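Shown next, in structure tokens, is the structure this report addresses.
Entry: chain A
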Amino acid sequence: MLQNCKDVTRENLLTEVASRLPLGYRFVTMTCVDLGDAFDVLYHFDKNYELSTLRLRLPKGETLPSVSGLVFAAVLVENEIKDLFGIAVTGLAIDYQGHFILADGAPTAPLLKNPPPPTAPAAEGAPKNG
Partner candidate 1 sequence: MARKSVIPFGPQHPVLPEPLHLRLVLEDERVVEALPSIGYIHRGLEKLAEQKDYIQDAFLVERTCGICSFIHALTYCQGIEALLKLEVPPRARYLRTVWSEMHRVHSHLLWLGLLADAFGFENLFMQAWRAREEVVDLMEVTAGARIMLGMCCVGGVRRDLTDEQLAAVLKSMDKLNRQFDDLIPVILKDYSVQQRLRGVGRISRETAYERGAVGPVARASGVARDFRETGYAAYGELGFVPVVETEGDCYARMEVRLAELYQCLHLVRAAVRKMPSGPISVTPKGNPDGEYVSRTEQPRGEVVYYLKGNGGKNLDRLRIRTPTFANIAPLLAMLPGCELADVPVIVLSIDPCISCTER
Partner candidate 2 sequence: MTFLNAIFRNLFSRPATRRYPFVKREPFPGTRGQLAIDPDRCIYCGICAKRCPANAITVSKTPSKSWTLDNYRCVICGYCVEVCPKKCLTMKQDYFSPK
């Protein structure tokens, strides 16, 4: 359904990404979709206004290998996905330790379909930003 979409696995993700870069593909962004028992992690690339996407089906609980070693631009969005979906991303070029978008005391993984209940209620008077 998605324009130019190709399925990849965790094993060949990095090689697939690496093989696209010399062809002149520009990294656009990543999208993460909560499917219930798995995530869809989409890597969007663009070449001459044409979008091409790699789709990685990631079962919940598995770690996501970072592509930021190959495409530095991915580091921000990978940190965002880590914050908002609670996916552990390995090998990040810059790791914000879950504080890229969220602050202390913010809900964990708020973009999941069923976010986990807040573990420790924020102390009275604690800053509630996030």
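If you want to know what made the cut, all candidates are chains of the complex that A comes from, given by their letters.
Rule of thumb we're sticking to: a contact is a pair of C-beta atoms (placed from the backbone, for glycine too) under 8 Å apart; a residue touches a chain by one contact, two chains touch by 3 or more; residues count from 1.
Just so it is clear, the structure is predicted and the values come from calculations on it, not from any experiment.
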Scan 1 or 2 and return whichever one touches chain A in the complex.
1
Chain A residues touching candidate 1 - in the complex, by the definition given at the top
1-3, 26-29, 31-34, 42, 44, 49, 51, 53, 71-73, 75-77, 94, 96, 99-103, 110-111, 129-130
